[in-house]
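Have a look at the structure below before the remarks.
The complex appears here minus one protein chain, its other protein chains still in place.
Let's turn to chain A:
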Amino acid sequence: MKQWKTILAAAALALASGTAAMAARTDLVLGMPLEPPHLDPTAGAAAAIDEVFYANVFEGLTRIGSRGEVLPDLAESWTISDDGKTYTFKLRSGVKFHDGSDFDASDVKFSLDRARGESSVNAQKGLFAPIDTIEVVDPATVKVTLKNPLGSFLYNLGWGDAVIVAPESAETNKEKPVGTGPLKFQNWAKGSSITLVKADGYWGDPVALDKAEFRIIPDAAAAIPALLSGDVQALPNFALGDALAQVKADPRFKVVIGTTEGETVLSTNNKKPPFDNLKVRQAIAHAIDRKALIDGATGGLGTPIGSHFAPHNPAYIDLTGTYPHDIAKAKELLKEAGLADGFKATLKLPPVGYARQGGEIIASQLREIGIDLQIIPVEWADWLKQVFTDKDYDLSIVSHTEPNDIDIYARKDYYFNYDNPAFNKVIDELNLTSDEAKRTELYKQAQKILADDAVNGFLFELPKVGIWDAKVEGLWENSPIQANDLTKVKWAD
């Protein structure tokens, strides 16, 4: 009898502790391959900064949602004047920075003025160039006047580079970021991890997580065992390559393949002979077999593109059929260009898997039509200098990961060396248009011109490969902007 009692008591205890263990976890460790150089999203281009802090710690007037849509954030609502030049933002009340200071209209003015100021080193300073004046109407109202109407202004304010910072902490954000978001910065062990904890008194819905740690794991071969051993519970965006197969069949994990804003292109120097000849560029486009390329460079996960536009965007049109894979046609075009015997050129490749592997495949595909590519591997710093700044290149492969960046083709002196007045006109018009339907139409025109001109070899949209514990919910499937939004993330019970 006594023995029974003991067993019952033990069972009760086990049950009790069992239910305790059943209560959902509130901590999450995420692995990421690159460490941010510093922690201020308004002072650097590194995607890793936004991947930790966007929406979690820092907030802007608007924000970009999981489908790429513009949502109100610190601005509760806004009105746009009829001429499209004046935006009046109604700010949210009761918002506090993590250091306890209040958020109001003066912080908005400070942040935007700082970003566009003369000594600003904001990596996206161009976003703020259209701003003429910023006026604090009252503590809860800001009026921004633009030099010209700009259809994408609300979207631009949703970039990580446009988040609102406080004058008291702006200078120290690189080391100790202070924002208004649902999570606050706790600790940065350099080379190792960044820890965020739940912020008390957040103005919106509080996050389910009490603690989130971003652990820096530079190597895919190390990331998988970290996941398998339970040290890390999510790898939200990791180029895992062959290692992916190892966890794909494991029911403890969810593998989620999504899209990004990374248009991967065979960058072409449009002013350098023979690439200044449309026929040569068309020949290259015909010679590229996207399917084989995507299989080889991304494990079959990339989405083919025919122009410089993300397939998940509502304004996307499929132009992959503009110059279908056709070797005979490609050879004929080369012949018409007076290069029947082919030619030699260089292909400079930055140190990323998709470029290095994709480069080998592109080189072998172009060899079939007589174009002999010499592959030159370069480091990032070198790539930015030689290819991007000095434009000393023939061909390169790179993914353009900025969201909605088709306008780079209208930029003077951009490294593609492309200059088409018809295209520039479309972009100018786009900037002046805020009507959604009209903007969509213009975006379609722009895509079409780039595809027809075969400005670059349009290859594929970079996939977002995410793996996480099957019980983790709310992580983004796609990556419409560089972020790991944790605001809706929770553990299933």
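Of note:
What we mean here is this: a contact is a pair of C-beta atoms (placed from the backbone, for glycine too) under 8 Å apart; a residue touches a chain by one contact, two chains touch by 3 or more; residues count from 1.
Throughout what follows, contacts and distances are computed from a predicted model.
Only one chain is not pictured, and the protein name UniProt records for it, out of "YciI family protein", "Peptide ABC transporter", "Multisubunit potassium/proton antiporter, PhaD subunit (TC 2.A.63.1.1)" or "Multiple sugar transport system permease protein", is "Peptide ABC transporter". Checked against the hidden chain, the listed residues A:L71, A:A189, A:A340 or A:A492 yield one contact partner: A:A189.
The chain omitted from view is touched by exactly one of A:A221, A:L432 or A:A492, namely A:A221. Although one chain is not drawn, its touching partners on chain A can still be listed: residues 35, 37-38, 44-46, 119-121, 123-126, 174-175, 189-193, 215-219, 221-222, 225-226, 228-231, 379-382, 384-386, 388-389, 400, 402, 405.
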